[in-house]
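With one protein chain removed, the remaining protein chains of the complex are shown where they sit.
We just call them A, B and C in the order they show up, numbering each chain from 1.
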Amino acid sequence: MCGDGALAYPIVAVNEANTKHLFDNRYGTGQSTIDGITRATNILWAGRQVVVVGYGWCGRGVAMRARGLGSQVIVVEVDPLRALEAVMDGYRVMPMQEAARAGDIFITLTGDINAIGKHHMDAMHDGAILANSGHFNVELNLEALAGMAEKRREIRPFVEEYTLGDGRKLFVLADGRLINLSAAEGHPASVMDMSFANQALSSEYIVLKEERLPIDVYRVPHEIDAEIARLKLASLGVQIDELTDEQRKYLASWEEGT
Amino acid sequence: MCGDGALAYPIVAVNEANTKHLFDNRYGTGQSTIDGITRATNILWAGRQVVVVGYGWCGRGVAMRARGLGSQVIVVEVDPLRALEAVMDGYRVMPMQEAARAGDIFITLTGDINAIGKHHMDAMHDGAILANSGHFNVELNLEALAGMAEKRREIRPFVEEYTLGDGRKLFVLADGRLINLSAAEGHPASVMDMSFANQALSSEYIVLKEERLPIDVYRVPHEIDAEIARLKLASLGVQIDELTDEQRKYLASWEEGT
Amino acid sequence: MCGDGALAYPIVAVNEANTKHLFDNRYGTGQSTIDGITRATNILWAGRQVVVVGYGWCGRGVAMRARGLGSQVIVVEVDPLRALEAVMDGYRVMPMQEAARAGDIFITLTGDINAIGKHHMDAMHDGAILANSGHFNVELNLEALAGMAEKRREIRPFVEEYTLGDGRKLFVLADGRLINLSAAEGHPASVMDMSFANQALSSEYIVLKEERLPIDVYRVPHEIDAEIARLKLASLGVQIDELTDEQRKYLASWEEGT
Partner (left out) sequence: MCGDGALAYPIVAVNEANTKHLFDNRYGTGQSTIDGITRATNILWAGRQVVVVGYGWCGRGVAMRARGLGSQVIVVEVDPLRALEAVMDGYRVMPMQEAARAGDIFITLTGDINAIGKHHMDAMHDGAILANSGHFNVELNLEALAGMAEKRREIRPFVEEYTLGDGRKLFVLADGRLINLSAAEGHPASVMDMSFANQALSSEYIVLKEERLPIDVYRVPHEIDAEIARLKLASLGVQIDELTDEQRKYLASWEEGT
């Protein structure tokens, strides 16, 4: 919007704050996505093949938690750096078409359209479960699935069964909308606190500086980010050290060594 | 009951079957206990100190899953062998009195009475959460807690707040009853299937042998146990090998070596 | 040997003691096998496909540690109960022939002969590494491999390169002998202490009871096992609780409930 001149006022990109995306997106979405799917389906995660589509911070969180519950995780990712991290983190990485055949549960977190499309659903085995925890209900191509289905019915709240022409049944959760908000309670308060703190303190920051800030997209100032982390640690009863003067000086220098 | 002559008919100790206690107790209770506490409280598990009281199969399952969700797990156990396993599995092990001061969330799975008693609750910090996933509502000494409390109220379904004389608040889940059955849906069908198969096939076993079985407690026959595992693997689409004749012969011998 | 009347004196099956096989076999073999392969090859474990053949206590240890270093673990097992545990523990389980195609590193811990045979090696990809950490050098069929090879040479200490007729190279570690003893230092002292304590205390037990013990195979007495665990915990500075009288009484009863 900024590039298109469509912004009406200055924006702070709160999602880019470390105390937002490293925590809310990873630990929050990780847990609440699993939680939403569990509440919707009451499946046992242990031993299941879970396909995580998208290995951004949200995808990492979900992959980490699915593994923590005993699932075998397959990651689908288009960015080679992220794909390589997923490999080194111990996950199998493969194209979506191949993952479609292997998965029991599919979770999209790409922020993009049709991450799972018709040809993928064509390849899924009977009983596969599809959920989205990305941004909108466009990540699963449900229109295509509706076209493939001979019958649809809700078998539990948030669980819709699509019976395909060949008899296979696919289960779509929460109509492809964010599963953690639909079927669970969204993120726990203890992770949203940091996200809201970023919004509140960034709003204050804009207001107090209002006249000097041209219309543009700004990062959350590092001091706000660090202050939120400090307050959060204190609320958890965790104490940390500070650098000594000697250490601060050493870090800034480049002359010492061995 | 057997020792006391109180049995009225032969019993098969289904809980001792490997396809029961290794799976239902561990993977089932592990997941569903966490699930029940999450639904009751919507807490974030990451970064929390979780005290697991009892390191039997159920306790192992809960410890494993709490860690899998990012918690730091403390194990309390009276059996030295199990305590040592918990240490080697990477958990902190300490007496209950010490754990009482450190924990954020307490989960009892001991099968015994007063695993958490008055003096432990005396030491807990404000905001601590207590849940039981063992057998009965005797593991937490709630009578003592009621005596310590100046005020009690339900703040969410399954969450009772006890305000103590010194102002601390402790939260008891589901009145100390099994949290997975109270606040969640119990074990997933895909783990109960094996437990029920043990019950069904053991009943059949007793009935078909009825005249020959004196009143006593019996183990589930190994063939039933192994057959259930085989059927379960098949249902998951997992294939395994069989020993070759050469391998079977080698295993039975003691003469070869190096 | 007992069944064949070949025993010359009473034997205590020390390997069956909990403080032996639950610790030495699992945590000891787990770590030292990985250590031996690392020293022999200096491979990076992260992102590798590691095939663990045999899911007994040793195999569990190796699978757990390979995963802990970032590998993707495939388990091969003939026992359905163990295979099912491996599935629920989050590993892929498949027949050896299929694993042969997928694996980068193969580790046998079966206690049996030809766990990896000619037709498996036929299917392995170029660069695959084979090691044994089971009991003897019979788990890998090296005779068959020698017959398949056009050229053999040692490329690092403990690493022999077999060049096959089709150009593929397979690497066999330590001539198929126990890799942890060959290329590393065997188990750490802090796990062997318990194994040796079992041997010493069991020998004492036999000697002190000598006249009364017929020639047979005996289990390590539970008191010895528990005492070793107690001493080990103390040496680690870990304290645990004891049951109260009330708890002991409750455990023994069957009349209370809810």
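Here is the rule we go by: a contact is a pair of C-beta atoms (placed from the backbone, for glycine too) under 8 Å apart; a residue touches a chain by one contact, two chains touch by 3 or more.
Computed from a predicted model, the values in this text were never measured in an experiment.
Undergrad: With the missing chain put back, one of C:P10, C:G70, C:P95 or C:P221 would touch it. Which one?
TA: Reading the full complex, the residue touching the unseen chain is C:G70.
Undergrad: Considering the complete complex, identify which of B:G70, B:G117 or B:P188 is in touch with the unshown chain.
TA: Candidates B:G70, B:G117 or B:P188; residue touching the omitted chain: B:G70.
Undergrad: Touching the hidden chain in the complete assembly: which of B:I37, B:M88, B:L170 or B:I240 does that?
TA: B:M88
Undergrad: With respect to the chain omitted from the figure, which of A:N137, A:T163 or A:Q199 is a touching residue?
TA: A:N137
Undergrad: Touching the absent chain: which residues on subunit C qualify?
TA: 27-28, 31, 35, 38-39, 42-47, 64-65, 67-70, 184-185, 187-191, 236
Undergrad: Tell me, which residues in subunit B touch the chain that this view leaves out?
TA: Residues 46-47, 67, 70-72, 87-92 of subunit B touch the chain absent from view.
Undergrad: Could I get the residues of subunit A that touch the absent chain, sorted low to high?
TA: On the subunit A side, contact with the omitted chain comes from 1, 4, 6, 18-19, 22-23, 26-27, 76-81, 83-85, 87-88, 93-96, 98, 111-115, 136-138, 177, 225-226, 229-230, 232-233, 236, 238-244, 246-247, 250-251, 254, 256-258.
FYI, only the chains that are shown with their structure count from here on.
Undergrad: Subunit A to subunit C: how many Å between their CA centres?
TA: Once rounded, the distance between the two centres reads 38 Å.
Undergrad: Determine the centre-to-centre distance between subunit B and subunit C, using the mean Cα coordinates as centres, and give it in whole Å.
TA: Distance between chain centres: 27 Å.
Undergrad: Counting only residues that touch at least 2 other chains, which ones in subunit A make the list?
TA: Subunit A, residues with two or more chain partners: 46-47, 67, 70.
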